[in-house]
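Questions regarding the structure given below will be posed in turn.
One chain of protein is taken out of this complex; the other chains stay put.
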Amino acid sequence: MTDRIYLDHAATTAVRKEVFDYMLPFFTEHFGNPMSVHSFGRETKKYLEAARETIANCIGAEPREIMFTSSGTEADNWAIKGVLKGQSKKGKHIITSQIEHHAVLHTLEQLEQQGYEVTYLPVDREGFVDPDELKKAIRKDTILVSIMHANNEIGAIQPIDELGLICKENGIIFHVDAVQSAGVLPIDLKHLPVDLLSLSAHKFYGPKGAGALFVRKGTRIESMISGGGQERGLRGGTHNHVAIIGMGKALELAVLEMEENNKRISKLRDQLIDGLFERIPEIRLNGPRGDKRLPNNVNVSIKYIEGEGMLLHLDMLGIAASSGSACTSGSLDPSHVLLAIGLTHEIAHGSLRLSLGRENTEADVKKVLEVLPEIVKNLRSMSPLYEG
Amino acid sequence: MTDRIYLDHAATTAVRKEVFDYMLPFFTEHFGNPMSVHSFGRETKKYLEAARETIANCIGAEPREIMFTSSGTEADNWAIKGVLKGQSKKGKHIITSQIEHHAVLHTLEQLEQQGYEVTYLPVDREGFVDPDELKKAIRKDTILVSIMHANNEIGAIQPIDELGLICKENGIIFHVDAVQSAGVLPIDLKHLPVDLLSLSAHKFYGPKGAGALFVRKGTRIESMISGGGQERGLRGGTHNHVAIIGMGKALELAVLEMEENNKRISKLRDQLIDGLFERIPEIRLNGPRGDKRLPNNVNVSIKYIEGEGMLLHLDMLGIAASSGSACTSGSLDPSHVLLAIGLTHEIAHGSLRLSLGRENTEADVKKVLEVLPEIVKNLRSMSPLYEG
Amino acid sequence: MDYSDKVMDHFMHPRNVGEIKDADGIGEMGNAKCGDIMKLYITIEDGIITDAKFKTFGCGAAIATSSMVTELVIGKTLDEATKISNKAVADALGGLPPVKMHCSLLAADALRRAIYDYKNKNGLPVDDCDECETCCHDHHDIVEE
Partner (left out) sequence: MDYSDKVMDHFMHPRNVGEIKDADGIGEMGNAKCGDIMKLYITIEDGIITDAKFKTFGCGAAIATSSMVTELVIGKTLDEATKISNKAVADALGGLPPVKMHCSLLAADALRRAIYDYKNKNGLPVDDCDECETCCHDHHDIVEE
């Protein structure tokens, strides 16, 4: 099992060794509730607040602008649902894109049932939101714009600075889902016109169970999970301090190593893309090429075959990949992201995402390039669509 | 530091060794997203579902009735907010008690602002809700009753079977916050007329970051955190499978050892209560005595002095206790629970909660009985209220 | 997906892949939009299915059920074959995950359409099999959960 190849880092990552070691004492030894008035509480609170500071520093925020949540999904839900009431006089119109994560899209669908109106901005064939489209979509009653930083399926990096400026000029709250980009792309909220930004630790080699929402000072947000006085009364529930402390360490390391890591990984990415194109006919790349693509993301559509078959074959060889977002793997409809960039259902069904990470090597890329063409050939030979 | 005495188990507990060991491989090795279609995902999913089954077995539920959350607070919030829409035709009246945890009370306060009406049932001087009061409070438009199983501050165990029957007879959804009782008191949902029940792992020597909501088959609940297809589409967010797996193991062990543990701990509890009464004049016990009190809970009010001073003195001696719920420690108002059982503000301020746990021994009790009377004497000598 | 060993075996080593040039009956179900297309070819001699082959575009379960249905059907009379239910196909595979049960429906329906095709071409009386032409979405809907 040790020579399995994990290529699904966009779904989740392993906790890296340094983070794991750093977290360990907090389960059994320093386990106190950070809200408690005793030494057990004080010692965890110290580390909890240090993690808040680290995370704030990593993204150019102030510590008090960082609110801890249990996940990126919770942060997304909260960002959106939390600001509505403060804007109720202004209106009920929200703008987002067609390629958001389900954490955003399903939240908005729920809101539509409650009388909110949502505009879903289209994207171009590479997966980019056009700032002009945002301008056109803004109405007098627009209260919130939610656009992701980098797409989890096709890796397209959105022009959030430009989009944010437009929101700012129009006095509209701007939420950014940075779950895929945090720790991978530089984020400096001192200069980015963003009001709310979601993070999730398990995407950057931190533990599951910790996320964060940046809430810019002055942005009014209502609590979604009410309870004790945690997070200045805005997010109740005993802190999962272990995970939060791990998140701080993980983001710190990710930001430290960002440049070097991206250089290495984007090279692997391009080798993988080029290699697949050389070896497999009738294949297309989903998402852009180059700097506007997440360094770790490869997403291709392979004509005439269906994605799950590829996954299963790869899995039998110890290679873990995904076909669209992991979260949608139980679903039967093809990815909404792939449809949004103009793919037909048929082609969308044949998509494969390979998301690279810290542990991957050139040997892993070679292995994929060696086995995938054979798998494709095999599946195509069974396909009634293929006239090979 | 090793001979510190932890007496704040109601706030949180350390992860016990067996649980810790059980969880360890899931951080770095078996880290896959359980929703993923590959071996990394399958191996975590297997353990995740086994945890669901274990937890279900521990409380007499079916696995599909267990929904994982990030905490007890989230479970409470979700239980309450999740069922409203399905009941909207019936009305907007909710019944709870005056001594619920803030996770319930603050959620209901939020709903009051949205037009819901809430009746807060009083409790008697020992902290019990009277089923007749519930009967009287029920109206045609009552849609939900939320009463906790055991109180976190004074340990009073509520007659949830009786209360549940009343709800059932009236066709009203019944939610029970069992965060303090799970793993301590037997819970058999096969026979308990309860529709929704909240659990939290970190109260029974499991990790922080995992909670669960039991949702009885047929109870319609809307998602509060929307996202991927996790928990049958009802609770989005990548599973914190590590914490969930730990929760399963922790509850399993707690239930296995329940009887033995309770016998031992309630003996310590009674020694502590009796000892304090022998040694400290003008003291009162908050909550009931005997079987209707959580085996691990001691809560006393000590006249003429304020709680924090006691905590600080105890803390200097390495003894961790609490004055009211840990979550309210940042607050300046005395505990709502102590006021509800009829204490004056003055007496309520002088309360001390000592909550026992697995590691506590008779020596710990002796130590408290040795030092606390001195601390009280000292603080009273400074008190302008004390005419000693 | 939690596929049984049997499913994985039929997926990795599908039986009877291919086309039959002069097939006596051809049944096609599903469409690319839905992510599943099964095309089933059968040869019939004296009322007995003597050969069956398939081509399938679809997930692992779609390929495995296609493979299994060809195995089940060879050697059966038309009457026997018509009675092969989707459950029989799934059972023969050691079960299917709930979200994949529609694949077994697809396979059973493709078989029925191939038989219908044969009967139709040969002027034999046909059952009311038109409702086989269900879109994948109908099949997906039957999935519980």
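Letters A, B and C name the chains as they come in the text, with residue numbers starting at 1 for each one.
In this text, contacts are C-beta pairs under 8 Å (C-beta built on N, C-alpha and C of every residue); 3 or more make two chains touch, one makes a residue touch a chain.
Remember, predicted model here, so these are calculated numbers, not experimental data.
> Quick one: say which of B:L256, B:A363 or B:L385 touches the chain that got left out.
Answer from the full complex: B:L385 touches the omitted chain.
> Tell me which of B:E109, B:D132, B:E346 or B:E370 is the one touching the absent chain.
Hidden-chain contact among the options goes to B:E346.
> Can you list where chain B touches the absent chain?
Spelled out for chain B, the touching residues are 304-306, 308-309, 312-313, 316, 330, 332, 334, 344-346, 349, 381-385.
Basically, only the chains that are shown with their structure count from here on.
> Mean of the CA atoms for each chain, then the mean for all of them together: which chain is nearest?
Nearest to the common C-alpha centre lies chain A.
> How many angstrom between the C-alpha centroids of chain B and chain A?
33
> How many Å are there between the centre of chain B and the centre of chain C, using C-alpha atoms for each centre?
Centre separation, chain B to chain C: 54 Å.
> How big is the gap, in whole Å, between where the Cα atoms of chain A centre and where those of chain C centre?
Roughly 39 Å, centre to centre.
> Please output the residue numbers of chain C that touch at least 2 other chains, ranges allowed.
If we look for residues of chain C contacting two or more partner chains, we find 1.
> Where in chain B do residues touch two or more of the other chains?
If we look for residues of chain B contacting two or more partner chains, we find 37.
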